[in-house]
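Every protein chain of the complex appears in place save one, which is left out.
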Amino acid sequence: MEINGVTVSILLFGIALLGLILRRDLVVKLLALGLINSSTILCLVSLHARPDGAAPILQTPSGPEIVDPLPHAMVLSAIVINFAILALALVFVMLLVERYHTTDSQRIERETSEEERS
Amino acid sequence: MILALFPLLRFALGVLSIAWGRGRRILLIASHVVDAVLISFLAAALHSGRVTTLILGGWERGLGIALVGDRIGLTFAALAWGLSVAISFYTLNRALRPYFYMLLHLLIGACYALIFTKDLFNAYVIFELLTLTSFLLVGYERRPGQIWASLRYLVLASLGMGIFLLGVAVTYYHTGSLDLDVIAVRVAAAPDAGWIPLAAALLVSGVAVKAGVFSFSLWLPSAHSLAMPAVSALLSGLVIKMGVVELFRLSDVFPLDFTLVVLGSMTAAFGIVYAVASQNAKRMLAFSTVAQIGYLLIGFGSGTVAARLGALDYAVAHGLFKALLFLAVGEAALVTGTTDLSELTARRDAIPLSTRAALLVGTLGIVGMPPFAGFAAKCVIECGIQRSAVHAIVALISVGTTVAFARFLPLFRRRGPWIDVWNRLAAYAWLGGAVLLFLPLSRTMVPRSIWSESLNGLAFVEALGAILLGLLIHRLLRGFRIRLPRRIFRIEEGVLVILGGFFLVLLLLRFA
Amino acid sequence: MIGLTILLVLLPVLAAAALTQRRRSSAIIAMGLFSFTLAGTYFLLQAPDVAITESAIGAALVTSIYVLAIRKTGRITVVASEAPGLLQREADRITGLEWEILERVARTAGLDLSLNFAPNEDVIDAVRRGDADVAAGGVLSADCGDGILGTGPHLPTARYAVRGPRWAGPSDPRAGPLRGYFSDIVETVRSRGPLCVVLDLARFLALSRYDLSAYDVEQLEGSHGYTFGVSAAREDLHRHFAEELARMRESGELDRMIARYFP
Partner (left out) sequence: MTRSASRIRLLPAAILLVGAFCAALWLTFDYAGPGEPDIARWIDTAHTTGSINVVSAIYLNARLFDTLLEVLVFSVAVLGVRFYLDERGRRESVESIPESHVLRLSSDLLLPLILLLGIYLTVYGHLSPGGGFSGGAAAGTGLLLAAIALGADSVAQRFHESILERVEWAILLCVFFLAGISAALGRTPLTDLLPPGTPGRLASGGSILLYNILIGAKVFIGTWVMIHHFIQHRGEI
């Protein structure tokens, strides 16, 4: 089996999903969420990478052909968006901790549902 | 030109309303006037038979981002505008921070952008902007329940967007383009290519998380029911439709019709069962949104021109009456201090008459009572559905909706105070008027042949019959309570069912 | 090419390591390492723009805000499981005897307090791992030792075994301490579910407000006392605890406090 970027990114997606489901600590859940986005980004970049390609910067007219630059442009947006999501999610986790003094997702789940019911 | 101005002006106004906090209300009103002008330009262009296409930056197709102003675009732009006006009426007397107004502008601007865009990656970025703004709006009041609901929403939605981005990656790899029209040509050229089911399944599952489709959108009930009324109205009426718009756009590219019908039936069944079992008024409304999304998908997936037009029509109608219901129930909850249906009934004397009237109009709209908005749109959908099994499902949804909403009936008895603030009345009148006047309005949208075929005596009898049957079942079910599993609404199970849904879609696309 | 393969193999290893860490701070650091490795991979995949952005935003910025959010300098971190009367949450406030003592100690030490609730069996473990400085909420002197300094009993207690109907598990409850959260046990008792557990006095008193007629209750032998478990790495804190407790005992304040919470 060849080790290439796509295989690794699928593997990373799986690891991240397991982390998201099985770890109850919200901070770790958020890390797993970041990992999901990283793995899709890796998939996008490595799909269009070629061993004989050059970075998409026009230098010499007779160098090797550049790789497709559009995925790179897309990925730049995705990285920044990923950061924005992680930062805001972290702020909300901090608000929850301020109130419940725990980062255990299932405990927060139960306490909020009890509070909403009453 | 006009198409780009829709989102750009809204974004600029959003930024301005933070920079010039004191003028935030003036800016909001100005934005509505400008949007009305833009929409009328767009409508005029469409009416003369031109579908406007704009490639941003003056590039050729395939290089720049393409925006297109077609019928779907116009319909949803009008809905976005109408709801935005209603929300600004409703919130006019509340001292909300400039921050809220900025989020509101950005949310509407993102909706406009998504309505018009034909570019897959652009849709991804807009979805993320929508996710973030609605996430912040849900948590605006900072009640712990809201914070937790919106955090769950963020986690599941960005998982969905990750799946969507994988779909974009696969699609771009095989077609070399992000433009949906170009992709459609490539797909049509080789409809049996092996990558198509995978790419379509990834894209559909990603969007379905945002669209309120069952097994993907289990975050929806709590996020929509716990947010403040104005935000709930906006989310349920408009934002959830954005996912549906993208599904509609994708169904022009990939052969999704059968998948949409299956997903729609599942969604509707889930929504109805939970709506009937729910004891909380706002939660019931949120579940009924899920059911109605199923209805839209069935309509659109049925494939005929009439059914598609009807689905568009129904999306607008649902946006109007669901927003009205959320505003009215929110007001009732504020006055009585409860959202529990039986307690709401017990304290109904405190609810102002205007709120009850709004509730009544909204309820009649959603159950499809002629001549309210729901009736007109439902008739057009049902006229376009050819398979009788699908027809039966659609009829069952109507009955189920009536069963769920029949529990509002006791609220309409008894007299009450006619006290209300003028801006509430304005919001009710605006939305309620639209629900009432929807029939003649939608007549201009639907071609005459379809119109006369769908709105006949039989449809009238059918609608009334469904309502009566619903009332009967409501009577029979009285005192009968079922406890449905609540566990599936947690994050962990939410992720699992998203994966399960993905498999379902993949199998449907591959073997059906 | 070989470099790329090495990095690609390293990525899942780092990711799995990050997500299986018990300590949050190690998880975050491992994730930062993962992001830098990812940036290196991008560089080798002919994407220098992506590599730079990933290392500046994905690695540096994300890691630093996460580290800032869990940074613990200048504060005492307490890990506890809920124990009515000793340490509990009431709406958005924390109350209880142990919480008042903790607040006093923090004040004299000039540090902020931060509290994290955890399942009972994790409390001592968290201090031993170094995730928290102090274990509280019904820690018994017998639980201390091996990396944990007890502060000496500040309140005597007893232990009760509660064994319920239809309990199918092992019959000797003394086999293990309370597992999970106290509120779970309350929930079980309210629904008369199967139960077999050993409780300390404070929790037992709280539980006996509910109907315990369906359960066998037995007081276990031996005398016990509540204490705080301070991490052995924080001897300074241990000293503060000892001094403050001695002062409170001398002035009789401790007894007054106890009388307030356990009349």
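Just so it is clear, A, B and C label the chains in written order, and each chain counts residues from 1 on its own.
In this text, a contact is a pair of C-beta atoms (placed from the backbone, for glycine too) under 8 Å apart; a residue touches a chain by one contact, two chains touch by 3 or more.
This structure is a prediction, so every number in the text was calculated from the model and none was measured.
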Visible chains in contact with the missing one: A, B, C
Contact partner of the left-out chain, one of B:F76, B:F89 or B:F121: B:F121
Sole residue of B:A19, B:A346 or B:A392 that reaches the chain not shown, by the stated touch rule: B:A19
Interface with the unshown chain - residue positions in chain C: 24, 48-49, 51-53, 56-57, 60-61, 64-65, 68-75, 77, 112, 114, 119, 179-181, 184
Where the unshown chain meets chain B, residue by residue: 1, 4-5, 8, 11-12, 15-16, 18-19, 54-59, 62-65, 97, 99, 102-103, 106, 110, 113, 121-122, 125-126, 128-129, 132-133, 136, 139, 142, 166, 170, 173-176, 193-195, 197-198, 492-493, 496, 499-500, 502-503, 506
On chain A, residues whose C-beta touches the chain left out of the figure: 6-7, 10-11, 13-14, 17-18, 21-22, 24, 27, 47-48, 55-59, 65-70, 72-74, 76-77, 80-81, 83-85, 87-88, 91-95, 97-98, 103, 106
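In the analysis below, only the chains that are shown with their structure count from here on.
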Overall pattern in which the protein chains touch one another (line/ring/star/complete/other): line
Interface with more contacting C-beta pairs, comparing A-B to A-C: A-C
Mean-CA-position distance for chain C and chain A (Å): 29
Where chain B touches two or more other chains at once, by residue number: none
Touching two or more other chains - residue numbers and ranges from chain A: 41, 93, 99-100
Touch list for chain B against partner chain A, complex: 121, 124-125, 128, 131-132, 135-136, 139, 142, 144-145, 147-151, 154-155, 158-159, 162, 165-166, 168-169, 172-173, 178, 226, 486, 490-492, 495-496, 499
Interfacial residue positions of chain C with respect to chain A in the complex: 1, 5, 8-9, 11-12, 15-16, 18-19, 21, 24, 27-28, 31, 34-35, 38, 41-42, 45-50, 53-54, 57-58, 61-62, 65-66, 69-70, 89, 92, 94, 115-119, 181, 183
Interface residues, chain A side, partner chain C - complex: 3-5, 8, 11-12, 15-16, 18-19, 23, 25, 27-28, 31-32, 34-35, 38, 41-42, 45-46, 49-51, 53-57, 66-67, 72, 75-76, 79-80, 82-83, 86-87, 90, 93-94, 97, 99-104, 107, 110
